[in-house]
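To keep things clear, I will list the structure first and then write my remarks on it.
Note that this complex is displayed minus one protein chain, with the remaining chains in position.
So, subunit A:
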Amino acid sequence: MLLLAGCWDERLYKDHTVVSLVGIEGTLGEMKGYFAYPEVQTGNSEVTIIESEGIETRELRLNADLKVEQTIDLSMMSTLLISEDTAKDGINKYLDVFYRDPTNSLTAFLVLVEGDVKDYMEASKSWTTEAGEYFARFIRSKEEVSVVPHRTVQTASSILFSEGIDLVLPYMVLKDEDKKRPELGGVGLFSNGKFTGRVLEPDQSKFLGLLLQERGRKIKYSALYNDQPLSFTILNVGKTRKIQSPTQVKMDYKLKIEIEEFSDTGLRDVKKISEIEDFIEEKITEEIYNVLNILQEEKCDALGLGNDFRVKKPEVFDENWHETFSNLDIQVNVKAEILKTGLIH
């Protein structure tokens, strides 16, 4: 057994080029790939971008290898940029190469980008941080506030292979004139493994985050309450889903809330607090319905309701699930509870 892993398997670090950011665009047949890696020149490193063409992703990588003096290694890839067009074609067939190799990084983030992938790659030259790490940090910090859900090569693939849940991926745009600072455009919705073209605005995607409810995330929200600014953080979400009939789902959400900013006095008053709670419930319910409507329009079952139906009402779940989903009657009931009110009353 020891011989299975002998020195012939050695991969010397100095003989490998560690790529941190990969971009793919185009569709099967004519694809373009970009590989960004740091080239070290006496002290400071500079990002070099290798461009390659090929008919599919594996070939992109092989072709790119021909252009570097060392072997290209994707084990530290931290972000994979995917152009809109590629995503619309169905993302699964392009991802295969990234999760099949055991040394590849499974925790790389998947990011959809608007327009030319090359622009985003070029933009990375102006950052001080490592190209892929910039995107990774960007996404990670947005995950903290629940604006984007946690989707890496690994989690995205498992979602893609499941029929009862649809993928959502962060969507980035390059708006500024210099084309140096990509910003978050929102969350791109997928239906049946294909990008729908519809993007949830960051304001809305927060509530998608709430619906998906990942642990340890905080959702911040601001509104005007009687012309007074009211900001709060949703600390914890408790949810129950009930399938009431083949066409009706009921979702209960219990929110624990911390008031961040509220300039009106009287937060000690129990009556006032319950008034604010009511207001928050109403506000959030409205937002959630908005998001749900968009999801249903786009037939994007990001919540994984399909998996629930598959278990509890298998007769409803069939090939036409996405159609069924868009016609579902989803009822949401939000219960808010203010736990912390801050220091000033």
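We adopt the following convention: a residue touches a chain if its C-beta (ideal position, glycine included) is under 8 Å from a C-beta of that chain, and two chains touch if they have at least 3 such contacts; residues count from 1.
The definition used in the following text is that contacts and distances are computed from a predicted model.
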| item | value |
| --- | --- |
| Omitted chain, identified by the protein name its UniProt record gives, among "Phosphate transport system permease protein", "Spore germination protein KA", "Multidrug ABC transporter substrate-binding protein" or "Nuclease SbcCD subunit C" | "Spore germination protein KA" |
| Touching the absent chain when the full complex is considered, from A:S105, A:T152 or A:S205 | A:S105 |
| Contact residue for the chain not shown (choose from A:E10, A:D178, A:D227 or A:E319) | A:E10 |
| Sole contact to the chain not displayed, among A:E114, A:E130 or A:D301 | A:E130 |
| In subunit A, positions touching the absent partner | 2, 5-7, 9-14, 16, 18, 20, 38, 40, 43, 45, 73, 75-76, 78, 103, 105, 129-130, 132-133, 136 |
